[in-house]
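Shown next, in structure tokens, is the structure this report addresses.
Heads up, one of the protein chains got dropped from this complex, but the rest are sitting where they should.
The block that comes next holds subunit A.
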Amino acid sequence: MAAALINVPAKARRGDVIEIRTLTSHIMETGFRRTAAGDLVPRDIITSFTCRYNGTEIFRADFYPAIAANPYLSFFTVAKESGRFDFEWIGDNGYSSTASASITVE
């Protein structure tokens, strides 16, 4: 189940530094663990996250096996214009999840 919690301020003044917080649901299986029978549990992680602000990429992060399950990210940007933030998580086994949030800049 792909679910994400996004926190973007609904309103901001032009030039304000705003904080964006994202939390997404993912098991982040490291690929180092073994089952009771000794078989390796295959790696299943998110490998990359991008945030676009009205189409322009403003933040990107690469993920590695040491990142905990349900990764939480917080980052900052400058509110320039009203519009949309698009978030995308890409991972192993063709995993892809998207979310978006809008902002009004005055």
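As a working rule, contacts are C-beta pairs under 8 Å (C-beta built on N, C-alpha and C of every residue); 3 or more make two chains touch, one makes a residue touch a chain; residues count from 1.
Keep in mind that, in the parts below, contacts and distances are computed from a predicted model.
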Record-based protein name (UniProt) of the chain missing from this complex, from "Bifunctional protein PyrR", "Aspartate carbamoyltransferase", "SoxAX cytochrome complex subunit A" or "ABC transporter ATP-binding protein": "SoxAX cytochrome complex subunit A"
Contacting the left-out chain in the complete assembly, out of A:T47, A:N70 or A:S100: A:N70
Touching the absent chain when the full complex is considered, from A:L23, A:I58, A:I90 or A:V105: A:L23
Positions on subunit A contacted by the hidden chain, ascending: 1, 3-7, 21, 23-25, 27-28, 68-70, 72
